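A protein chain is absent from this complex, but the other protein chains hold their places.
Right, subunit A next:
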Amino acid sequence: MHRRTLLTGAMSLGVAAPAIGQTQPIEIQFWHGLAQPLGGMLEKRATDFNATQTRYKVVPTFRGSYPETMVAAIAAFRANNAPHVVQMFEVGTGTMMGAGRAVKPVHELLAETGVQIDFNDYLPGVRGYYSLSDGRMMSMPFNSSTTIVWYNKDAFRRAGVDPDKFPETWQGVAEILPKLKAGGGTAVPMSTAWLTWAQIENFSAIHDIPLATLANGFGGLGTELQINNPLVQRHMQALVDWQKDGLFRYGGRNNAGEPAFPNGEAAIMFTSSGFRARVQREARFGWGVAMLPYYQGTPNAPINSIIGGASLWVMNKGPAAGGGRSRDEFQGVAEFFKYLSQPEVDAQWHMDTGYVPVRRASYAIAREKGFYRDNPGADVPIEQLLRGGGTLTDNSRGIRLGGFVEIRTIMEEEFERAFQGQQNAQQALANATTRGNVVLRNFERANRG
């Protein structure tokens, strides 16, 4: 108790001090989770912003992978030392939404500082993921991606499969896998990174089936997993069977399986659209990208896929009342966000990195500059996010589950058991549902009030 009083005392002194010397820029701490080369590109955005004005100075710091950055920011908050802005991956969104006074919602930030950002121009899939159900923005969309298909055109050619047309349906994929195995000349026809993001979460979204009740968690903390349904069972069982027959290979958790594509081991890879820079640099063969296949005969399919990547969250300094931030600091954060939201800045980010443009205006700029003519397929992820007319359904808006990092791990663990032949897809989904719901109930209990 005593310590806290001392700390608050020290803090108010610290806040008062800068008012004397106006010349010193106000520092905005910005923690991010992007390794090189993307991290450098992100830090360049901060440097560019600093060059446009002298009042604020954004200080970017790399804090490890996304999960590590998330944990570091939370620990810093508990120690009354949180960064002003933290880059948080989309899976952490549910946790941040439940964080109460730890975060400063972006709509509040903008209202208080009088800074305007036109969120209506943002892609619906991006806006929806980071806003409350009434449309108010909670965090600042930044680097967004989605899962797409990467395929090896040379291997397709060798196997006698049309290299310019990736099958639109899973039925079509099932037909070409044996051909690729027989004549494709790769170690395995197909693999995937981000097993749950690509094969369960985005799979459910494009087929317009729910991942969880209450609009995938957007409707409240009482949500329950609904992954154990016939369509997901069918698809996951197909993967398990293909793994047994050598037509598919599970490549490990998160993006551990990715290298199998550029090094020519897998002819087909499912992973983030942000994979582009690496493929361009490393692949020694002709390659193409395509939209995610769907099961023919599913009503409403295909519609838009959901995003991954990260957004920027504004954090209060610590748990003490008042949050510990000055008006000037928030003003600086808002100005920084305003800068990032400019279509020119966003379009350049998209063209440099392979992340999708988060605004329609930036998409138009990239098109005008001839980016998609010079880089065929770079617009596939954007088109996929707008597939089905771009009107989101409750199943394709996104996913907002508390403890989602843990739930993803649970799903991966259960499917690792299935790939080892210890259980079938239906059992894996049933177990994952039971275990995942425990996480959801614990989160609900800890965050109810």
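Everything that follows uses one rule, which is that a residue touches a chain if its C-beta (ideal position, glycine included) is under 8 Å from a C-beta of that chain, and two chains touch if they have at least 3 such contacts; residues count from 1.
What we mean here is this: contacts and distances are computed from a predicted model.
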{"item": "Complex member absent from the view - protein name from UniProt, among \"Electron transfer flavoprotein subunit alpha/FixB family protein\", \"Sulfite reductase (NADPH) hemoprotein beta-component\", \"sn-glycerol-3-phosphate transport system permease protein UgpA\" or \"Lactate utilization protein\"", "value": "\"sn-glycerol-3-phosphate transport system permease protein UgpA\""}
{"item": "Option touching the unshown chain, where A:81, A:133 or A:422 are the choices", "value": "A:422"}
{"item": "Given A:83, A:98, A:167 or A:436, the one touching the chain that is not displayed", "value": "A:98"}
{"item": "Touching residue (missing chain; options A:328, A:383 or A:413)", "value": "A:413"}
{"item": "Full-complex contact with the absent chain, from A:24, A:53, A:171 or A:263", "value": "A:263"}
{"item": "Contacting the left-out chain in the complete assembly, out of A:25, A:288 or A:319", "value": "A:319"}
{"item": "Interface with the unshown chain - residue positions in subunit A", "value": "67, 71, 74, 77-78, 95, 98-102, 187, 243, 249-253, 256, 259-260, 263, 265, 319, 403, 405-406, 409, 412-417, 419-420, 422, 435, 439, 442-443, 445-447, 449"}
